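Below: one structure, written as structure tokens.
Yeah, one chain of the complex is gone here, protein chain that is, but the others are all in their spots.
Here the chain labels run A and B in written order, and each chain numbers its own residues starting at 1.
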Amino acid sequence: MSTEKKSEMMVSRRTVLKVGAAAAGTAAFLAACGTSGSSTSPSPKPSQSDTISDVVNVANWTLYIDLSEDELTRPTVTAFETEYSTKVNYVEAINDNDSFFGTIQAPLKAGEDAGWDIATLTDWMAARILRLGWAEKLKTSHMSNFTANLLDVYKGRSFDPNVEYLAPWAGIVAGIAANKTTAGFVKGFKDLFDPRLKGKVSLLTEMRDTIGLAMLANGDDPAKADRASFDRAIALIEPSVSDGTVRAFTGNDYKELIVKGDVAACVAWRGDTVQIGYEDANIVWVTPTDGCTFSSDNMLIPLGAAHKYTAEKWMDWYYKPEIAAQLTAYVQYVSPVKGTKEEIAKLDAALANDAFIFPDAALEAKLHVFAGLSEDDEIYMNDAFSALQGN
Amino acid sequence: MIAFLRRRPGLLPLLLLAPAIAWLVAFYVYPAIQMLQASLWSGTLESGFTFSWANAATYSAALGRYSDQFLRSILYAAVSTVVCLALAFPLAYTIAYRAGRYRTLLLFIVIAPFFTSFLLRVLAWKTVLADDGFLLGPLKTIGVLPEEFRILATPVAVIFGISYNFFPFMVLPIYVSLEKIDRRLVEAAKDLYAGPVRAFQRITLPLALPGVFAGSLLVFIPAMGDFVNAELLGSVQTRLIGNVIQSRFLVNNDYPTAAALSFMLMAGILTAVFIYARVLGTDELETGIG
Partner (left out) sequence: MLRWLGRNALRAYTGLALVYLLLPIFIVALFSFNNPVGKTNYTWVGFTLDHWANLFAIPGLLDSVVISIRIAFISTLVATTLGTLAALALVRYQFRGRPATSLFIFLPLATPEIILGASLLTLFVAIGKPPFFPLNEFTILIAHITFNISYVIVTVRARLAGFDRRLEEASADLGADGWQTFWRVTFPLILPGIAAAGLLAFSLSIDDFVITNFTAGRTTTFPMFVWGSARIGVPPQVNAIGTIFFVVAVSAVAIGSFLQRRRA
């Protein structure tokens, strides 16, 4: 290199060093007096008034609301908007509990409005939110349907014993969805790792469902989950991930994969699977021989939400049996609302007898809830599960 | 004001520069410092983070834990760059020398993909390359390909996706370099009895190097940070460092590790760029690309 170019390179190297030194100095200065990021207690918010607002922001999962025939409107939502003269900003923003939590934790930590009036989160995530004190207490005095119609089984849960923060949206059963032409032999969780299905299997990113099913296949009880049974579950799954049998870990996106045929069988949620079955009759639900996992998604109002009253009315709306029936008839999940069975019989008699929507004793024996975890255990398991996914 | 500037001519360039530089300092440098700080945090989201220089161990821990993904990112980025180069050079050559009146049209088609949404393009490839899609399906039906064959969810698909995305970035700089070459040099070489291949090797190729350099950087750098292609077209085995950073930030809320990984990625890229600049012996880096 010519001396000219060399000196140019040297100049740039020197400049880089100068800039780097300046940056390091600033960093040191910041370290001395910078924010440490520790949790701050949220500043008390003035109580929101008891009037309906112009808009309410609802975050929910996909395939969790009823759709009209042309799939362009959501009848129960439209009915709510008409009844209360408000507008619902319904966004299917939740694909995965952890990633959604990632989007709201920063404002909530800082004591700010997270931007959502309703978030529908699974038990364990809802429990975490309550532990952190990031949910608004419900004013049940104007939620008559809710107080009257909540199924008893949801009262007295360890993380919300007095039903002050959470309004269950639906109960979810996790099991297996399979294409009966290519994976008709799949009857249990272990069958997913059959060599015939190499590269055509997907699991859920939802740790408690995937690991829960693996635990059941190992003969362990998810309700008593500990690090040992967790490790055994990982050991069951891991070989099939390394050798490429498992193609992907998905949130709701397993739907695309199985319809396209890129996946022949996957861990899936029952309501989704039934809805997919309407579009492609080859995709069927399989209740794993060792049992299914069961959890519920709960509506909660994040702390500092701008439209609390309207949000409470939204919760209450879905505790009207007729509305709950309309919703359940479409999404096919377990309804937490009393009287749904009778109402749904008016819409579709067959659904009223569907054990997966209104579990009978036989099915209840096959449904298993995952244990509540301590923060340390949760981090341990999340890390190991992330590592399993290559992250 | 103009009179004031006339008396101090040295001030004008600084004034012109000031807004842009101020913006970049506020929204590029300062955030980088914040991230550096975050990388030295320890703790968790729920129990709070605390800063300490002693947490520098996060860096080595992250490097050790995610070395696979780092190496894979380097490998895929390098392969994608080479693939792009191999594919783009002939095309750039054709446009520069053989296109005649179609030159503008061809250039236009090269940049046309940019005018569609990047995500839609990747999803379109996902449709084309589907296991039983209209490309692989017929081939499987007539027996040319085995039933279990697939392109999606393999390294090939990811590299393909990355190469496709940055293909125009490679074509354009090479085209610009080639177009600038004085044809008389090549003719002179021929007058001196050099065959077409030799002329190409000795004259055209070296003079095209600045374009190759610029194009390679424009492909390699973003490829190192890719996560969309790996997410949509790849599988668990093709996870890149971009996926890890995204996951650590947005899913696991593990800010220290995510920030540490980001810095190490940046450092890696800058090192690679400096080495490359040295090897090629150009001063492109000095004046920037363009």
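Here are a few things to note about the model shown:
Just so we're on the same page, contacts are C-beta pairs under 8 Å (C-beta built on N, C-alpha and C of every residue); 3 or more make two chains touch, one makes a residue touch a chain.
Note that the coordinates shown come from a computational prediction; the quantities given were computed from them, not determined experimentally.
For the chain left out of this panel, the touching residue among A:E238, A:D253, A:E322 or A:D354 is A:D253.
Annotation: of B:A61, B:A194, B:L207 or B:M266, B:M266 touches the absent chain (contact as defined above). Within the complete assembly, B:L24 is the residue of B:L24, B:A56 or B:L205 that touches the hidden chain. For subunit B, the residues in touch with the chain missing from this view are 2, 10, 12-14, 16-17, 19-21, 23-24, 27-28, 30-32, 34-35, 38, 87, 90-91, 93-94, 98, 104, 106, 108-110, 112-121, 123-125, 127-128, 130, 134, 164, 167, 196, 217, 221-222, 224-228, 232, 242, 245-246, 249-250, 255, 258-259, 262, 265-266, 269-270, 273, 285-290. Those residues of subunit A that touch the chain absent from the view are 8, 11-12, 15-16, 18-19, 35, 37, 57, 62-63, 71-72, 90-93, 95, 103, 106-107, 110, 112-116, 251-253, 255-256, 259-260, 278-280.
Basically, only the chains that are shown with their structure count from here on.
Chain centres here are Cα means. That of subunit A falls 34 Å from that of subunit B. Listed in rising order, the residues of subunit B touching subunit A in the complex are 29, 32-34, 36-38, 40-41, 43-51, 53, 69, 130-133, 148, 150, 152-153, 235-239, 243-244, 247-253, 255, 277-278, 281, 283, 285-286.
Those residues of subunit A that touch subunit B in the complex are listed here as 1, 5, 8-9, 12, 23, 26-27, 30-31, 34, 36-39, 96, 98-99, 101-103, 105, 109, 128, 131-132, 198-199, 241-242, 244, 246-249, 260-262, 375, 379, 382-383, 386, 389-391.
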